[in-house]
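Below is one structure, written out as structure tokens; comments come after it.
Partial complex: the chains shown occupy the same locations as in the complete assembly.
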Amino acid sequence: MSETSAGLHRPQEFESVLSGSETSVANFEPERRTALQHAQQFLHSSPAAVPLIVLVASLVIFGAIIGGRFFSAFSMTLILQQVAIVGIVGAAQTLVILTAGIDLSVGAIMVLSSVVMGQFTFRYGLPPALSVLCGFAVGALCGYINGVLVSVMKLPPFIVTLGTWQIFLATNFLYSANETIRSQEIGAQAPLLQFFGETFKIGNAVFTYGVIAMVLLVALLWYVLNHTAWGRHLHAIGDDPEAAKLSGVRVRPMLVTVYVLSGLICALAGWCLIGRIGSVSPTAGQFANIESITAVVIGGISLFGGRGSILGMLFGALIVGVFSLGLRLIGTDPQWTYLLIGALIILAVAIDQWIRKVAA
Amino acid sequence: QEPVTACLITKTDTNPFFVKMKEGATARAKELGVNLKSYAGKIDGDSESQVAAIETCIADGAKGLMITASDTKGIVPSIQKARDAGMLVIALDTPLEPADAADATFATDNRLAGKLIGQWAAATLGDKAKDAKIAFLDLTPSQPSVDVLRDQGFMEGFGIDVKDGNRIGDEDDARIVGHDITNGNEEGGRQAMENLLQKDPGINVVHTINEPAAAGAYEALKAFGIQDNVLIVSIDGGCPGVRNVADGAIGATSQQYPLQMAALGVEAIKTFAENGEKPKPTAGKDFVDTGVTLVTDKPAPGVESIDSKAGLGKCWG
Amino acid sequence: MSQILHETGVKPLLSARGLVKRYGRVTALDHADFDLYPGEILAVIGDNGAGKSSLIKAISGATIPDEGEIRLGDQVVNFKSPMEARDAGIETVYQNLALSPALSIADNMFLGREIRKPGVLGQWFRMLDRSAMERQARAKLTELGLMTIQNIGQAVETLSGGQRQGVAVARAAAFGSRVVIMDEPTAALGVKESRRVLELIQDVKKRGLPIVLISHNMPHVFEVADRIHIHRLGRRLCVVDPKQISMSDAVALMTGATQPPTDALAA
């Protein structure tokens, strides 16, 4: 092993044999794949499949138990109406959770925006369209505050939104002075605010514009998340923010954008909320954060970010809707619904874990 | 001399009913020169916050406290502490259990309030009352006493056998389509109405625990396109509710008087602080009845009522 | 500006002067200098914690130095993010790889420089051209002869460590237009895999691109480097020519066993 400059610019001797080595990378294939493994493989590659299957199964089961009262176009569209708000808020929550964050303040932003839309119209006499815009602006501002605290100050999203949840909610109560604006007044003076509550029928099926808004929003976000660079970047951030930054994703501005977008979607939910309950009430939407997280979790989206499909969230919300209506129609105590939804949440992640483990 | 300090503790500070109660108390306190502090729970049922509030009042050296208890049984030991500290305790709106745990109770007769709308609904339906289909939109799964009193009062008024008068849900009258819970807000009212309509689309009478729930129920009926075939009755008498009566969304509502309750309470505390005199209950009842009036624009025979214009003059919120 | 160990007249392509970077109580870079000349392979060696990674992070925009100046060609540059450095043609393979585990190989290779569909779909709906990206990714990987991956759409997390390293190196080699930087690309690799990476480095050099290679493997360094930058205690100690110095001497300098001769000292 004497070292001379002649030895430079030449590989070490033992490396010369490499030219003869096998060129294939070590590659282990399982002996044979069972049907179960095939199923796992399929479920692994399509993250929204499990919630879809659960949804269909629960529809069938409740349909079999309850019969036509449940299994009608009318009932089905009723579930859609009941789920619309959670579905829209869930879309906002999905964006945030895909970046490995969490937004506990969604419900507070929603109700604050709806209150602004109502109060700006009735307290200050602004034209409804302008008030709606102001509501969106407030939603965006709330989201911006969350986004800056998370991305620029680098604070954990759970804690940031735990704090802003209380702040936005208190602001809502202080600003609104707890005043409800009546449905009849809104209907008479500012029907635009109730736009998303308007219904139309196709046969027995009854739709509201709120339902349409939810479906379009989810479809749009699905497209954006899966077919644009922005969507890929969002997944990359949730996957590993450091890696995303180093491979050229502008993490900070992206995160701010995501939270602002989440705020805007919550404002949209606030507008739909006025349509749904008719009036503007500062006490509405108290459980929107838990309900939206529940939809996301049952929809198979990972709380650690980067994995899952927004369609799964929609199915998750619908599963909760089917259970709620189904159990009420059977006539069980409402507490049984909570109990079952709790079990469903745990089951959903357990299945998800199982698929991931075996099909890794 | 230091001004008299009085405390007002409500179930929440977000429900308009309590907001108005607070306004009434504040206004009267200002007139009388009483230093009023108000507290509330975070949500309906949050008894711990009320306990903490009572303790604060004791620490604050208040002369009296008014409370709408979230947990009418559970709050009693804390109330006792306040009384031991020499305070006058007035239960507002909701009687404690036992009622004599407080020095006085200023309240609406909730069973009577329910009975009035029950009678009105029965009288308005006339013969059709025999095969009415009734939906009950209740408050919470825990059946708080207001819920029970109003619900069972309505049944008495309508002519339904209540069985155990202290329990909702043990009735077997075929006219009852079902009960669902609303949490006393619009959202819950709408969803509960939808669920019950799903059970039986022929519902034609809806008893609602309060006016926000009634407003939500009305939205649901409107979406089903059957709002004109259904009688909604409610209890509260807040201004939005009375206007809903005027607009025909609510058929009749039993109006109660929270501002007056609170104002009377403040006066009682002031009197007590000055000469130690405690308020006396209304004759024939074990509480100071602050009154209840039926508000409707379609008066029914045999049920005393005022119209919505008169109701609007006395409404709160 | 001294042009160490290089024919006079040729200007450095990428250079830095007086870079300082502090992390709390640690000074990772302590007035470090750096010069990379066109077409060369520059090795950077030094003890653990000498500040090599900090140096290339500062140069590639991954961290912003507290002090100091960086020049690319004739221009002073101030990269605020790795994106900006990349746009200026500097591609980096970081010590910790910087791949997104759940994204596919193609997605990873094109992260931050996605190809959109032509026409309305791409311009208005900003739709990604998946097939074009996969085609190009496959072409680049094949061209570099680096690996045999069946499915270009499979997630990076399903690849072996060696394969992942391959993807990262291929990405840098494929897209670097002015400079390619590699921070310990062979640290976790086996003999065979390391050899492939070294061959790749020489391929990239043949395409005329200069390369910065950080490595603790002396035989590798002496095999491929044109010049060796020795980093010590947060600064450039000296630059040596592997043809004129033995490995022993380089190691002695790097570990502080001997002091550099004055003519090799940096400015």
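In this document, chain identifiers A, B and C correspond to the written order of the chains, with residue numbering beginning at 1 in each.
In this text, a contact is a pair of C-beta atoms (placed from the backbone, for glycine too) under 8 Å apart; a residue touches a chain by one contact, two chains touch by 3 or more.
Keep in mind that what you see is a predicted model, and the values were worked out from it rather than measured.
Written as a formula over the displayed labels, the whole complex reads A x2, B x1, C x2.
The criterion applied here is as follows: only the chains that are shown with their structure count from here on.
In terms of which chains touch, the assembly is arranged as an unbranched chain of neighbours.
Central chain (C-alpha centroid nearest the global protein C-alpha centroid): A.
Taking the mean Cα position of each chain as its centre, B sits at the greatest distance from subunit C.
Once the centre of each chain is set as its mean CA position, subunit B and subunit C turn out to be 73 Å apart.
One finds 38 Å separating the Cα centroids of subunit A and subunit B. Here the CA centre of subunit A is 39 Å from the CA centre of subunit C.
Counting partner chains per residue, subunit B shows two or more touched chains at no residue at all.
Of all the residues in subunit A, the ones that touch subunit B in their complex are 69-70, 75, 78, 81-82, 173, 177-180, 182-185, 197, 199, 206, 208, 273, 276-279, 281-286, 325, 328-329, 331, 333-335. Residue ranges of subunit A in contact with subunit C, taken from their complex: 3, 5, 8-12, 14-15, 18, 21, 23-26, 223, 227-230, 232-233, 235-236, 239-240, 242-250, 306-307, 360.
Interface residues of subunit C facing subunit A in the complex, by the touch rule stated above, are 62, 81-83, 86, 92, 94, 96-103, 107-108, 111-114, 116, 125-128, 147-148, 158, 160, 162-163, 171, 191-192, 195, 198, 219, 222-224, 242-244, 246-248.
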